[in-house]
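Shown below is the structure under consideration.
Right, subunit A next:
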Amino acid sequence: MTAVPLLEIRNLTVEFATRRGAVQAVKSIDVSVAKGETVAIVGESGSGKSVTSYAVVRILDRAGRVAEGTISFSGVDLVAADEAQMRDLRGREISMIFQNPRAALNPIRKVGKQIEDVLLQHVQATRATAKEKAVEALTKVKIARPEERYDAYPFELSGGMCQRVVIALALACQPQLLIADEPTTGLDVTTQKAVMDLIVELTRERGMSTILITHDLGLAAAYCDKVVVMEKGKVVETALASEIFRNPQHPYTRRLMQATPRLGTSLADLLLDAPQTVPAEARTAVTEPKPAAEAGPLMQVENLVKEYPRAATGALLAKLMGKAEPEKPAFRAVDGISFSIARGETLGLVGESGCGKSTTSMMVTRLIDPSGGKIIFDGTDIGAIPAKQFAASPHRRRIQMVFQDPTDSLNPRFTAERAIADPIMRMGAVKGRDALRARCEDLARLVGLPVELIDRFPHQLSGGQKARVGIARAIALDPDLVILDEPTAALDVSVQAVVLNLLEELKGRLGMSYLFVSHDLNVVRLLCDRVIVMKTGSIVEEGTAEEVLGDPKAEYTRELLTAIPHPLL
Partner candidate 1 sequence: MITRRTAIAAGLAAPFVARSQAQAQAVGRAETLLLVQEYGPNSLDMQGIGSSQPVNGVALNCYDRLLRFKPVPIPGGGGNTISMGELEGELAESWQVASDGMSCTFKLRDATFHSGRKVTATDVKWSLDRACTIGGFATTQMNAGSLEKPEQFVVVDEKTFRVDFIRKDKMTLPNLAVTIPFVFDSELAIKNGGGDPHAKEWLKNNIAGSGAYKVESWKPGVETIYVRNDDWKCGKLPQLRRIIARDIASPSTRRALMERGDADVSYGLPPKDFKDLLDAGKVNVVGVPIPNGVWGCYLNTQVGPFKDVRLRQAVAWVMPYEKILQASLFGRGVSMAGGTDPKVAWPQPFPYTSDVAKAKALVDAAGGPFSTTLYFDAGNATVAEPMAVLIKEALAAIGITVEINKVPGANFRTEIAKKTNPMVLNRFAGWLDYPDYYLFWTMHGNNSIFNIAAYQNPALDKLVDAARFAPDKASYDANVIDFVKLVENEVPMVPINQPTHDVALQKAIGGYQFQPCREPDFRYLTKG
Partner candidate 2 sequence: MNDMAKVEPAPAQAIPAEPAPTLRFEAPPSTSLWAHARHIVAENPVTGLAFGLFALILLAAIFGPSIVPYDPLASNTNAALQAPSRAHWFGTDQLGRDIFSRVVAATRLDFSIAIFSVALVFLMGGLAGVMAGFYGGWIDKVVGRVADTIMAFPLFVLAMGIVAALGNSVGNIVLATAIINFPLYARVARAEANVRRDAGFVQAARLSGNSDWRLLLTQIVPNIMPIMAVQMSLTMGYAILNAAGLSFIGLGVRPPTPEWGIMVAEGASFIVSGEWWIAFFPGLALMIAVFCFNLLGDGVRDLVDPQRRN
């Protein structure tokens, strides 16, 4: 379909001025979007996909500028347009929605007012009709009770609701082109489905063109006509969505496809034609699981509870006057769950945000104290030891954890080596600087981190490298149980594939057991032997990975599975 292109990007190059001279984020790319067409720009972080969209709307920050190339939007060259002309286009002809919806709205201004601002700016309404038009925009995005929501503030709305308001804001002036920059990242998978359905429905209904920027191939496949794949600032492939998934041409696209966890692939498949990053010899040596002090599961959790007292509603004054409101029942984040982890097993803990899976993992690693129930680890109830004293107990070294956000989990003022060495210095038997250095280098090699990188600060390492440092630190003392709290959620798909394989390797080599906490069912399917599905603090289903994810018994699990977008295969 050779429709007249609404947006024609020709030979676009965008440069950023940094300390070491200009760095090209986007290198002479060509993208075209026809009227009514939905195009996905797919790529990993640093591929330049967001920069392209910012260049189109010309909201690059001060350091960035369009070095060469043209962006023509229905005949008008946006690169040459002056600021006043651009300002008329933004919001009226081209509008954008961003990631992290709650932050994208002004926290101290009513959402209705924010929509009115755009309407009034682009003379789509007068002072009198502004409110009515805003409410109308809210109804269009299927927000319940729009009049009420008009006066609401962003912090009073849920993530999904905020994203609907952002969409309403973007479509208020009926623009011709909508650019959506990772609109659903960070939302629950069910909310993600609802938001994407809404976007596609509204844009199709009005014959608008849409650019969806995402790192999730599944999303691109399910919702877009054409897919543009970018790698390190270059467009490596452009093809119809149906085409690209059946036979991707460019090797990078193929690798990307391959690395995306989905039904019917195994963990190893993810790395099929990826360069070998895990050293060959590390793959072969497989040792048996650790000799057990006693028979029976490594860890037995019985009736675990965690309560948070409701914020003291009645003010101190009210209490004094004796008319404080009745004390609401404490909020139960974890509502009496029991499960066990066998030696050498990977147990998956799955559920949407707020279901209590992270709280459970914090209790199991003894970072916070349970309100009730037992945590029996290799025979002793470690739940009884208060978290404050647990640092000194011998069991400390046997339970470790890999954190979700690698950047946040590394002390910015410690080099990678110092971070890895910290547990060894505290509890390890290694004495002397050189021995410590050697041990750290072994661990680095073990997790596939180039040895010369361990002298760097965290902010000088990539996401994948930081994740490896976190893992090296966790296994430094040869623990029995490692809790993985969404270890790859913050990583790019290709890096995620490598890290997941690394974790599988290490479990085999060091005979550890894993508790794998995640909201991504595809990843859980690849890694876990058994799976537990949690919802609002209790377990809704438990069983082997195949049973639970193959044909789930609980309605909630089924709902989770259907919400996952997967390519048209």
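Just so it is clear, a residue touches a chain if its C-beta (ideal position, glycine included) is under 8 Å from a C-beta of that chain, and two chains touch if they have at least 3 such contacts; residues count from 1.
How these were chosen: all candidates are chains of the complex that A comes from, given by their letters.
It should be emphasised that the depicted structure is a prediction, and the values quoted were computed from it without experimental measurement.
Student: Among 1 or 2, all from the same complex, single out the one that touches subunit A.
Tutor: 2
Student: Quick check on the complex: what are the subunit A residues that touch candidate 2?
Tutor: It is residues 16, 18-19, 23, 25, 46, 50-51, 54, 59-61, 63-64, 103, 365, 367, 388, 391-392, 396-397, 399-401, 403-405, 408-414, 419, 422-423, 426-427, 455-457, 459-462, 470, 473-474 of subunit A that touch candidate 2.
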